[in-house]
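Just one protein chain is left out here, and the rest sit where they should.
Order of writing sets the chain letters: A and B. Residues in each chain are counted from 1.
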Amino acid sequence: MAQAIAFYFVAACILGFAVLVISTKDTVHSVLFLVLDFLFVAALYVLMNAEFLAVIQVLVYAGGIVVLYLFVVMLVNLKRPPEAHQDPHRLSRTGPFLAAAVLLELGAIAVMGGEAGAPPAAAAAASPFCAAMTGNTEQVGCLLYTSYLIPFEIASMLLLVAMVGAIVLAKREL
Amino acid sequence: MIDQFLIPVLKIAIVLNATLVAVSYMVLLERKVIAWAQSRLGPMRVGPYGVLQPIADALKLMIKEDITPVRADRWVFTAAPIISMVPALIIYAVIPFGPKVHFFGREVSFYITDINVGLLYVVSVASVGVYGIILAGYASNSKYPLLSSLRASAQLISYEVAVTLTLVSVVLLTGYVDAGGNPVTGTLSMVGIVNSQYDQKIWFVFYQPVAFVLVLIGGLAETNRAPFDLPEAEQELTGGFHTEYSGMRFALFFLAEYANIIVVSSVVTTLFLGGWLPPFPNTPALHVLYYIPSWVWFFVKSFLFLYLFVWIRATLPRYRYDQLMRLGWKFLIPLAIVNLLATGLVKVLVQ
Partner (left out) sequence: MITPTHYMLLSAALFMIGVIGVVVRRNIIIIFMSIELILNAVNINLIAFSNQLHNATGQVFAVFVIAVAAAEAAVGLGIILAFYRNKETINIDEMNLMRS
């Protein structure tokens, strides 16, 4: 019961702030609503017993990525409003209606399709050694370093490449 | 009902009130200690030896006029001090002041809560605290606060990386092989870290002196504290990020800074000096030390670090901004990585 109330409240906040993100005229306010959105998504992860992901979400997304967006927004502080010019080929009225239609379809699939029943045998796909760990952080850590070690290393190389690329792109002169 | 609701609310009320009082008296501590370091006396007029000075300061700031710049963004301008203060306060939810004790027949713990990702929670909340500084500079709608706030936030996020890497090597220590040959898994919870120091019978500062120094330096930089206080010192040059703030909002920024200092002291005490444990814990020969209550040990050790922070401010000159960034990126981060590698290596070899 308390979990249902918490879920509905957090979900309403997430969707509300998301709508505010895409509809606010002022870019800085939009970024601030995005931060609040991410904090509520982290609260949702806590509700789903994924506390390690919740803290990583706050640390990386809300505390790192959005700070980057805020810096760029402040460095790109324009005198005239950024959306004054509009491409005449753009159909910006039909966009939301089509999106609402797709959302209805997705919702229908989610509600009516596929009875899950008993969890399939793939539930034991996580190696039994790692599944025996107690605690969310231990399980995620064990999987990251045993079964998914290669994607982990590739992700770290991806981050290195992104770091070098961002520095090269943003430098004034090489 | 009482256990789940009343006692946590009581704990939160006590901790919040104690924090706010401690923060205002930290102002007095700083002024007195810096004065004594400079061979003068500090505040002496208000109350005996100046102990009522923080009350006078608070009254003055509360009755000052609250000015908002004309074309400033009103919502963001109002929200920035709050965004600065709230993360400093909510970290107290995971800091353990003492173990579980029996109190009137009920088992009460001396911490508000113990989440099993406590250390990561502290780091992530500290990284959200950067927003207050960025938004304060932006919302003031003037050039110098904006530049100052961008510099201050760049300093904060640089030193965050070094501190987080160092904390990982401390967490590595919490997993060990005990006397019976059974491996004990490591933990991220703050209470778990203190318990691990109890089980291993030693404070972690003796195992990780380099990490201790790194976290102290990183903590100094994270809280914009001398010798890394160029964002604050810009007041003497042009303007810091809180130039346009006056009255209670200005007070909130400074309270947030001092609350952050107390938080860093508490976290360093918990991680390296054994939290509520006396020196050389769990050895029967020193059982007499356990007669001093656990929370007294915690406060004494935290106070030592507060004094250390003020002492460093009174003594060292200020870093220039490029020297500061060079120190953070080119010296502290490689040192933290080397420390992490060395810790891992030693752990594997010892087992």
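Here is the rule we go by: a residue touches a chain if its C-beta (ideal position, glycine included) is under 8 Å from a C-beta of that chain, and two chains touch if they have at least 3 such contacts.
Small disclaimer: the values here were computed from a predicted structure and weren't measured.
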Chains still shown that are in contact with the chain withheld from the display: A
Absent chain, residues of subunit A that touch it: 3-4, 7, 11, 14-15, 18-19, 21-22, 27, 30-31, 34, 37-38, 41, 44-45, 48-50, 52-53, 56-57, 60-61, 64-65, 68-69, 72-73, 75-76, 78, 82-87, 90, 92, 95-96, 99-100, 102-103, 106-107, 110-111, 116, 119, 122-123, 125-126, 130-131, 136, 139-140, 143-144, 147-148, 151, 155, 158-159, 161-163, 165-170, 172
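Just so we're on the same page, only the chains that are shown with their structure count from here on.
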Averaged-CA centre spacing for the pair subunit B and subunit A, given as whole angstrom: 29
Subunit B to subunit A touching residues, read off their complex: 73, 75-76, 115-117, 120-121, 123-125, 127-128, 130-131, 134-135, 138, 146, 150, 153, 157, 185, 188
Subunit A residues touching subunit B - in the complex, by the definition given at the top: 26, 28-29, 32, 35, 39, 51-52, 55-56, 58-59, 62-64, 67, 70-71, 74, 133, 135-138
